[in-house]
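Yeah, one chain of the complex is gone here, protein chain that is, but the others are all in their spots.
For chain A:
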Amino acid sequence: MAVCIAVIAKENYPLYIRSTPTENELKFHYMVHTSLDVVDEKISAMGKALVDQRELYLGLLYPTEDYKVYGYVTNSKVKFVMVVDSSNTALRDNEIRSVSAGDWRTTPGWWMFRKLHNSYTDVMCNPFYNPGDRIQSRAFDNMVMSMMIQVC
């Protein structure tokens, strides 16, 4: 489903980034990097409303020809970025429908980010993980991989 998943620290350095296929890794790194500006923009645009609502899902950040980039930000300003293949109609159709209905919660994108967030929380709770380090967790790896192969 997703082709690249990245976790970005509050200070905008990568904590975790993984993509399939691996040969295009650099391209995805650029893509995620570019998206950070959009994330910042969205956060400052939503400003207080975002904090009040505790709405963490930023939705579609920007589409490119082949891919779509989605974003999510936690209350501690850790960002999750997901690059999805545009040809994946299953995600897109549902997305459009529910956005017009005005409820993010029903979108598969939202649920994927929730899953990612929960898994990230578990990583943070591991006493052997130092906050701010790169994430090297087998459980997190497996979860990310499962999200990437889901529909492909």
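One rule holds in what follows: a contact is a pair of C-beta atoms (placed from the backbone, for glycine too) under 8 Å apart; a residue touches a chain by one contact, two chains touch by 3 or more; residues count from 1.
Keep this in mind: contacts and distances are computed from a predicted model.
Trainee: Mind telling me which option in "Cytoplasmic tRNA 2-thiolation protein 2", "NADPH:adrenodoxin oxidoreductase, mitochondrial", "DNA replication complex GINS protein PSF1" or "Trafficking protein particle complex subunit" is what UniProt lists for the chain we can't see?
Mentor: "Trafficking protein particle complex subunit"
Trainee: Which parts of chain A are in contact with the chain that was left out?
Mentor: Interface with the chain not displayed, on the chain A side: 122-123, 125-129, 136-139.
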